[in-house]
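The complex appears here without one of its protein chains, the remainder shown in place.
Here the chain labels run A and B in written order, and each chain numbers its own residues starting at 1.
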Amino acid sequence: MLGVCYYPEQWSQSLWREDARRMKDLGLTYVRIGEFAWSRFEPEPGVYDFAWFDESIAILGEAGLKVVIGTPTATPPKWLIDRHPEILPVDPDTGRVRGFGSRRHYDFSSDVYLRECERIVLALAERYGENPHVAGWQTDNELSCHDTTLSASPAAKTAFQAWCAARYGDLQALNTAWGNVFWSMEYRSFDEIELPVGAVTETSPAHRMAYRRFSSDQVVRFHDAQVKILRAHSPGRFVTHNFIPMNETGVDNHAVAADLDFAAYDNYPLGRTDLLMAGDDPEAFRPYMRTGHPDFGTFFFDQTRGLAPGAFWIMEQQPGPVNWANHNPRPAPGMVRLWTLEAFAHGAGVVSYFRWRQAPFAQEQMHAGLLRPDSTHAAAWPEIETVLGELATLDLEQNPTVRAKVALMVDVNAQWLGEIERQGKSYDYTHILLDHYRALRALGLDVDFVPPEGDVSGYALVVIPALSTPSAKTLANLAASGAIVVFGPRSGAKTLDVTLPEGLPPGPLRELMPIRVLSVETLRPDCSGALTWNGKAYASRCWREEVELAGEGEVLARFDEGGPAIVRSGRAVYVASLTDRDFLADFLEGLCAEAGVATQRLHKDVRVRRRGGLAFAFNYSDARTPAPAPEGADFVLGGAVIGPRDVAVWRDPS
Amino acid sequence: MLGVCYYPEQWSQSLWREDARRMKDLGLTYVRIGEFAWSRFEPEPGVYDFAWFDESIAILGEAGLKVVIGTPTATPPKWLIDRHPEILPVDPDTGRVRGFGSRRHYDFSSDVYLRECERIVLALAERYGENPHVAGWQTDNELSCHDTTLSASPAAKTAFQAWCAARYGDLQALNTAWGNVFWSMEYRSFDEIELPVGAVTETSPAHRMAYRRFSSDQVVRFHDAQVKILRAHSPGRFVTHNFIPMNETGVDNHAVAADLDFAAYDNYPLGRTDLLMAGDDPEAFRPYMRTGHPDFGTFFFDQTRGLAPGAFWIMEQQPGPVNWANHNPRPAPGMVRLWTLEAFAHGAGVVSYFRWRQAPFAQEQMHAGLLRPDSTHAAAWPEIETVLGELATLDLEQNPTVRAKVALMVDVNAQWLGEIERQGKSYDYTHILLDHYRALRALGLDVDFVPPEGDVSGYALVVIPALSTPSAKTLANLAASGAIVVFGPRSGAKTLDVTLPEGLPPGPLRELMPIRVLSVETLRPDCSGALTWNGKAYASRCWREEVELAGEGEVLARFDEGGPAIVRSGRAVYVASLTDRDFLADFLEGLCAEAGVATQRLHKDVRVRRRGGLAFAFNYSDARTPAPAPEGADFVLGGAVIGPRDVAVWRDPS
Partner (left out) sequence: MLGVCYYPEQWSQSLWREDARRMKDLGLTYVRIGEFAWSRFEPEPGVYDFAWFDESIAILGEAGLKVVIGTPTATPPKWLIDRHPEILPVDPDTGRVRGFGSRRHYDFSSDVYLRECERIVLALAERYGENPHVAGWQTDNELSCHDTTLSASPAAKTAFQAWCAARYGDLQALNTAWGNVFWSMEYRSFDEIELPVGAVTETSPAHRMAYRRFSSDQVVRFHDAQVKILRAHSPGRFVTHNFIPMNETGVDNHAVAADLDFAAYDNYPLGRTDLLMAGDDPEAFRPYMRTGHPDFGTFFFDQTRGLAPGAFWIMEQQPGPVNWANHNPRPAPGMVRLWTLEAFAHGAGVVSYFRWRQAPFAQEQMHAGLLRPDSTHAAAWPEIETVLGELATLDLEQNPTVRAKVALMVDVNAQWLGEIERQGKSYDYTHILLDHYRALRALGLDVDFVPPEGDVSGYALVVIPALSTPSAKTLANLAASGAIVVFGPRSGAKTLDVTLPEGLPPGPLRELMPIRVLSVETLRPDCSGALTWNGKAYASRCWREEVELAGEGEVLARFDEGGPAIVRSGRAVYVASLTDRDFLADFLEGLCAEAGVATQRLHKDVRVRRRGGLAFAFNYSDARTPAPAPEGADFVLGGAVIGPRDVAVWRDPS
């Protein structure tokens, strides 16, 4: 099913009915509204005006559309900020208050703001919670966007002290856990504790990790308060949230999503590709500038799918040029259709376009919609008509997403650790995760993302690029799964308080793997070393560990210096170096074969994904390319050769 | 006529008489003094000391020199700042007060400072306004230099609120005009309005544009107050201001210049070239490092000439190495003479060197003068002797500047828009303007700059790289002129409040041109597209518009994707893409031919300029190069072959 994001408050009321009719005629099902409208819901403190919203919902509902209400808490109005300027967050890098004038100008630790949010959400939930046209709710909008998770406000400092007190109980426990003796950093009481910002040189990594965990908890606290109100007053309606790329939030997205029915993602393939490939040569970038990179969208789809049980939504889908990347090209013809089908192939339940009509004013006036500002059809319109017909053919309800054979474990602690303790300037957890993902996808594999303590039963292969602090539960799950488990370097590297584990890394991982990491070196990205596996030399990059095998185990690969580079013990494999995608593809291909997982080497611009009994193939290239389908496949869409920027779908008996 | 900048307060009084004699003997006419001497005019609050200035003027005047007094308002003294620290500006990017210790430490919105300036200017005007040696006045010095137009001070905020109230009258009008509903940015009263600084993410472009316009108006207000006093108390004397490069001020320079007799420019070819070519390869940069680029000086000369009716001045001319660019080479031998003649060719009335004697102290001690600190002749001296002789020959008074055949329209709103709403990171209005200028100059054309509502009568061709908000007056002027008018992309793109115009861009331009801009894409500079004109493919760069021809008109060129890239309707041409200088030269050459404007393709390092009955050619290269003069030309200076860094002048019958 398809949907659209709509802002009735931005348009003359005279347009509403016609807009609703055209949405319905096009074939849309859902309409998200309300998410930035606080100044219209409550134009003066305590003075509510819901009449316009009542009517707007009625018009949409009567036209046969289902409404999703976004809570407006990403945009507190000016009067609220003027009354309570302490709501504003403080930039930890500069100490400057981040003011009114755009959006997300609030501090997750502000109790004042939390109460105000509870008040407005309650007002909406009470009024619309059982409205028959309301299908569900979106909390806030893109939590943590614009680097808002971290704040150095007085509210954040006080809350951090309380968080520390609750977590450590005893001040000496904190001093010991953090190693505060190191530079006379010891505290005598919790209210002496500072935020780890603005110091002369680097603060303790334990201190910074606590601040990251605390900040993540504050986002969860803020978010859960809304979910709780919506659950209480809107029975039978779903509650979701539209996530931005998971690595950009600085929070534990699994914790945020814990109480949601399903997660949603805002998908802007061209903007993301422009930013992610900003340092790439034009030869590398140009093929994808109007298509997006074939692995960047799905990397986030698959993560979003892993956040919550229900089929995820694309809450906002790019329909044309956007306004916020460094450069904003037009999608190549056919790409809006392709991206839409791709989302469904990866398990989406709904794809909702952002936005109905391009606004002629304010920050996003250069962001395309389905309609131009003058209400004429924008370029994406006919592609959406096409895709609606195709979706009818595919019968996706009968082809629900099933568990993949391969899981990729994503660890927010490892991401935080990599940001806090760089050790090597070019170490980047997200790029490492993406490299593993791309290698698996290039082998034609479907990939599920699982959090560290997530359910890994049923997987044949679990790939863990880095797992900084394996818990007993994680280790037990992995052992019980029967999967082959591949750990990357920096796994077991630290305790939760960012100290080296007892007996050296990989600490508790030694249950699976009798090794000790004796030392670590980091190298410039342009000065790699090598490792030899299977008689062939591969790059050993950036992060290299000196490993001692202290028990039963097999050395699968060695560094050029001679020491073990990959060690295997039973079904556990430890790769003691960062590598590259060439190595990962070769190495993981072998493990898949052993695990009975079929792989196929795909054309670099073709990607495959299965959903229920259907296999989808997406051709990102501008050339006709053979579909990676079996001989005699039964095509539901397209055929044995896929056109440029086209899609093929066949029945998959596997 | 030539002049020089002089700071008697920086030298022992014993030197003054001899200095004046040597200036006169050299052949100088004008001496600018006083511009930084506030702490000497008023060493204690309210205690004036003008005796030394009286004497200085008397000595210069008695030596036969004419004095230009600079008002000292660029350098408020310490006691004034200590008494009124609220005079200091606040950096909008950091929120930090910009303190005392250099110059320009004042806020254009400070009423306190405005009153203080009126007081000191009045004191000077009353004392020297009718002094027979005083020929004229320079207001302040290089207004807006060091990015001082924008300030985030409390004074600026209050003044901005008042400006908004005056402009919009009604708060709802402002909310509507700016589209404040977008992110609940609505205000309830004018005193709720913030400056668009320090917000979490980007503020509304309407808000930022208003802040830019307001800030420009504050500079004009500040400047006009001085002009008014000088006019009242110094009858018959000229009033001018020395501008920095127009794009660097962030103000509407035409508005600043509105009440001036003529505009002046401070010309530092090597410093400008070092900065403008800082990203260029050494092969590209080296030929110009000691000459300056042949189009960078005149680009500003021609703009300065367009600011006010009288013949412009070079108020400060670089005479040797300066101190403020990244690297500060020595001018090649002959360049000080060449630059001087070039300024006159472009219409200068006076060229005044900065400075008489190199200061041995303070910020500019590495900046050359006509004399070294020990009063010996610096390198430029003999070149100035030469040029004085040549000027006598050329009889410039009899060869006044006449209107060119080609005008380039420069639009500060388009510059602001490009800075506020980047859309494509590499979009740079000034570079676009410069590219058009360079293409025209490479065709041997004289170019006048005109503001959007300026007089365009008599031009055969008007080139408008971007005109963001065409007014009715502008359109009427263009229609009446009979000129061929070439619009670049982003013309008619916005209303004055930075919203998309009714019926899509180019809004009111549709009077001349029946097109609609359906969408815009921006591309990385290294990933251009193409357009085909006249059977040849050219680069279509950075900014590309999807255009629909909705009436009578001819498609002159098409994008590689097939849509119209250039549309013509009558004498109006719309180019829907940024291009490059190769295209511009070819395309504009054709239009010149049609318009009956003679062109000639010049050697890349040779430039031509006509003044009255004289044609000047400047050879920036280090090789002997043929003068682009007609067979049998009557040379007044030089001849048919121009030496390296040399000049030829011939009588131009055209």
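Some notes on this structure:
As a convention for this text, a contact is a pair of C-beta atoms (placed from the backbone, for glycine too) under 8 Å apart; a residue touches a chain by one contact, two chains touch by 3 or more.
Small disclaimer: the values here were computed from a predicted structure and weren't measured.
Interface note for the absent chain: among A:Thr29, A:Thr94 or A:Asn131, the touching residue is A:Thr94. Residue in contact with the omitted chain (choice from B:Arg32, B:Lys66, B:Arg98 or B:Arg524): B:Arg98.
Although one chain is not drawn, the whole complex shows that of A:Pro76, A:Pro196 or A:Gly347 it is A:Pro196 that touches it. Residue in contact with the omitted chain (choice from B:Pro132, B:Pro282, B:Gly535 or B:Pro653): B:Pro282. Contact with the omitted chain, checked across B:Trp38, B:Trp137 or B:Phe354, is made by B:Trp38. For chain B, the residues in touch with the chain missing from this view are 9-10, 36-40, 43-44, 72, 74-79, 82, 89, 94, 96-105, 145-146, 148, 274, 282, 285-286, 289, 320-321, 323, 326-330, 358-366, 368, 372-374, 378-379.
Touching the omitted chain from chain A are residues 94-95, 178-188, 192, 194, 196-207, 421, 423-426, 497-500, 503-504, 518-524, 526-527, 542, 546.
Following the convention adopted for this analysis, only the chains that are shown with their structure count from here on.
Put simply, the C-alpha centre of chain A and that of chain B have 48 angstrom between them.
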